[in-house]
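Below is the structure I would like to discuss, written out as structure tokens.
In this view, the complex is presented without one of its protein chains, the others remaining in place.
Going by the order they are written in, the chains are A, B and C; count residues from 1 in each one.
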């Protein structure tokens, strides 16, 4: 079985290699090759899953050590994999959703001459993501970590001729790099602490280390997670990332990559459990982000950006849960999976809409589409219900659990976090309803695009709608299935561990509360977007709205402080390098030259002055000699 | 003879006999002709040259002179080798000619060097392919008739008649003979006389350029006046030393300095008076520093080097340095070692000033010959660092450096003679722009010489520099080494500048042409390159040679 | 009288000669001043010879004279050609080459 783990990563990597090296001659078949390798890895994943199920819960950890990577004295980095329930869950999510989105993209990217490259990148992403979740040590995880970063860079900037896309890609990579810095430093600390950075030895010796160090490691890991999972304060790139093709947004920036941060935290549970401060930090970040994202989501008119905001906020939920420790780990992952389904579904829906509307993204120019693209409407709608946590659908099962767990943390922390999570649920309901109404209901607000083509909304081809439907199915039933006598909990528990915190409030009370805020949110949205017509141009809106439209001014802050500041710094440094550092050297040269010119004048061509210098010299010579003797 | 006469004679003689008892008989001097043969051969050749000038028909002179010079010098070199082989370099080295001339390692080594330099110089003197043919006669770089007024009627005639100044060869030979004695001189009188013997011909040679005669004559006048001035000072120094020691022989003075010689108390007020010693010593040293062109006695160098006919410049730059440093070494190591604590600090100062000033002034030069002049000054400074290390390794390092330097210098000036335009040699640097394009080989050769001057590894210059600096450092003069290093960095700058000119700049439209030399000049240049590379890559043999020759007889 | 006085005299002559070299413009005169210096040396030699009671000094004096003579020959030749080509014997006119 073990070699299969390697094959899991190898298959899409091979695909990527073929597609990128193969060149133009593969243009015609490229996309199918891509889908093929994605599917292969999914199949392998399923096989391995079956294998795991066939074992007793304690035996469900497979490892395979490929080769020694970097051996330098104490520093032993290996290329080795570890497949346990946690990574298995991710493998299935990644390969499954991944494959679906591959297929969807065949249709969506049909008219793009670089489709082959696109699939190459997608495969590359799958490989990197699988490496990330399968690595058995942090350094290899780091490789996958940056690998997905690269894939996301390439895919966001896929339409490189669009400056906005190129900029967004660059921004994404840079912000991620800041996070990666955290991860790499964390690894260094681990190495200096444990003399290793592989999961087993590190987790095994957590006990023998001062809490301070663990907190440091934890916070550094959190920094990394923030970068990858677009958590405050490193969230600013996700919105721009929507410049990429929609399937990318669905796969990378909704379902899988952005959730890597959550994976990192849960995977490092052993460390976090021993470092409460770090855990609290995770909770806070999560809580802040879930509100932040939700607010942003409310204000955006760009459908994808709105969804991006919601992604942020949902991941905030997961982070919050992960920060709660054993109480929350399982639910974090569970929400991650369900979110994978419905958010991917929503994005694909959005993509389908854009596909029908000449790539229009402004919701104020949609409206009344439900009749024109029914399948999209239905799938999107189901995803909508799922995300707002409509009772019985996936989101309900996972999100409520998180809210419950937040309360269960106990103490004021518990109450605050719980409250925040609850409010977040309400806002979620609001902005999702808003998206729903503005897109599919109301009256037509369509407008010709730049080239003046009137939009002719139409249902997307089967190849796109089928994946959408499958995802919709998932977003409806996944949560339920997981929760049947808490199968998911039992499945993950051996890895993450679990404890039922004693919630100060009963489960039913929370459910009721959630429903209440949900109805409030929906109602509010209906009030402002359903009852009255949506203006084609955005009204000025309140201060908060305007701030939210600008991602709550976070970008402006970055721009002023980092970009401007950086520019000034570099410009002054360039000047300094030229004038001071180099100037010193050239100055010396000039000085010698000047001195030379001055000394030259002594050579005035007159014999007599030469004679003077000779006689003077002799006098000095004599005097000096006498002086030496002191006569 | 008649009786009266005899009587008268007897009268005289008896009286003479009467006081012969009082006056001691003066012994007939005993001269070791064999050991002095090299010098004597060269002198003989010179005299022969004069005779040729006097009696041979014009047409025959050039060939005759060339033959005599070459043969004479070759013979002299052979004699030197023979002497060295007989072990005069080490074991049997002693003072010949009644204590006038030393025959020892350094002397033989330096004389050999000088003779070889002279041989190469003879070739460059004899070069007749460079200047355009004048009225059907091949001409060399010397004036048709030295006495004729530049541009005057008489000169026209001389040129038309195809006159050439073949006197240069005997002059060269006389100078060489003087130079050979100079480093071997073992008493101050010989020192002074030989100094004049090689200086006077050089004064004349400087005045004999075919092109730019005014500059040539000016150079000659400057050189002559300053040279005479310096030799006068030197002579006064000698007088004082004589007054101090009562003798002018190196050995004698050294004994007095060491206090080994017993002094007549009656004369104690003058004899052994340190003031005389110090002042006299300083003045003599100054005379030698003038010849080696050390700051502040260097000012004649650029002007003379620029004005003199380039072959002469090359000869002077190489040979005079060798001879003068030889004499300086002998003076400081044989006569004044006892008072090294007095002169060493002073020489420190001179060395530092020489290195730094030479290098710095050169930075802004625009004329190749002046540039090389200043570089020669800087090199004098480097050599002085070797002199200051009072140790055998110091001597040998200086000897080695002199060989390396002199042949590269000869080659360098030989190259300068080849780059010509309408007005003769094109010595202004701006004219050298793009030479690397026009004739890569020549430019490459000159670049090699420059790199050697700059002391880049794998060239003779580096080996020499390393040798002297090493000796200095071992002699405890580390600061001097540091200064040397810094000034060689400065020096590198202007050597590089020339290379930049030659290779990285576009050639100018009416730039100079490169004359195709005869085998004579080619030999000189080739030899320069050979020495540069051999001494740079495999210097061991020559270092040993210099090392063996590193001990002075006393 | 004290022979040392001869030394003072010679030193004086030497100084005068040197001063002349520095001060006078005419090449001939400059040269003559050099000769004067040489003769100052001679005086010194002879005096010392007398003091030491050996003949070396006097012999050297003769040598010096010969050398001086030779110098005159060469020197005058040079100076004359110089004069003929410039119609001036002023050493200050000899400044074609400088810097």
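FYI, a contact is a pair of C-beta atoms (placed from the backbone, for glycine too) under 8 Å apart; a residue touches a chain by one contact, two chains touch by 3 or more.
As a working rule, contacts and distances are computed from a predicted model.
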*Under which of the names "NADH-quinone oxidoreductase subunit M", "Sarcosine oxidase subunit alpha", "Nickel import system ATP-binding protein NikD" or "Branched-chain amino acid ABC transporter permease" is the non-displayed chain listed in UniProt?*
"NADH-quinone oxidoreductase subunit M"
*Report, in label order, the displayed chains that the undisplayed chain touches.*
A, B
_Contact with the hidden chain (one of B:154, B:430 or B:540)_ = B:540
*Give the residue, chosen from A:150, A:524 or A:620, that touches the chain omitted from the document.*
A:150
*Return the single residue from A:29, A:68, A:507 or A:542 that touches the missing chain.*
A:68
*Who touches the missing chain here, A:481, A:569 or A:619?*
A:569
_Take the complete complex as the reference. Which residues in chain A touch the chain that isn't displayed?_
63, 65, 67-76, 78, 80, 136-137, 139, 142-143, 145-147, 150, 153, 157, 160-163, 165-167, 170, 173-174, 177-178, 180-181, 184-185, 187-189, 191-196, 198-201, 204-205, 208-209, 213, 566, 569-571, 573-574, 577, 581-582, 585, 589
_Touching the absent chain: which residues on chain B qualify?_
437-441, 451, 454, 456-458, 462-463, 466-467, 469-470, 473-474, 478, 481-482, 485-486, 488-489, 492-493, 496-497, 500, 503-506, 538-540, 543-544, 547
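Just so it is clear, only the chains that are shown with their structure count from here on.
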*chain A to chain B: how many Å between their CA centres?*
82
_Centroid spacing, where centroids are CA-atom means, of chain B and chain C in whole angstrom_ = 23
*Could you state the distance in Å from the CA-based centre of chain A to that of chain C?*
97
*What positions in chain C touch 2 or more of the other chains?*
18, 21, 30, 91, 94-98
*At least two other chains touched by the same residue of chain B: list those residues.*
221-222, 225, 229, 233, 302-303
*asked:* Applying the document's contact rule, which stretches of chain A touch chain B when the two form their complex?
replied: 589, 592-593, 595-597, 599-600, 602-603, 605, 607, 609-611, 613-618, 620-622, 624-626, 628-629, 631
*Along chain C, where are the residues that touch chain A in the complex?*
18, 21-23, 25, 30, 91-92, 94-99
*Which chain C residues qualify as touching chain B in the complex?*
4, 7, 10, 14, 17-18, 21, 27, 30-31, 34, 37-38, 40-41, 44-45, 47-49, 51-52, 54, 56-57, 59-60, 63-64, 67, 70-71, 74-75, 77-79, 81-82, 84-86, 91, 94-98
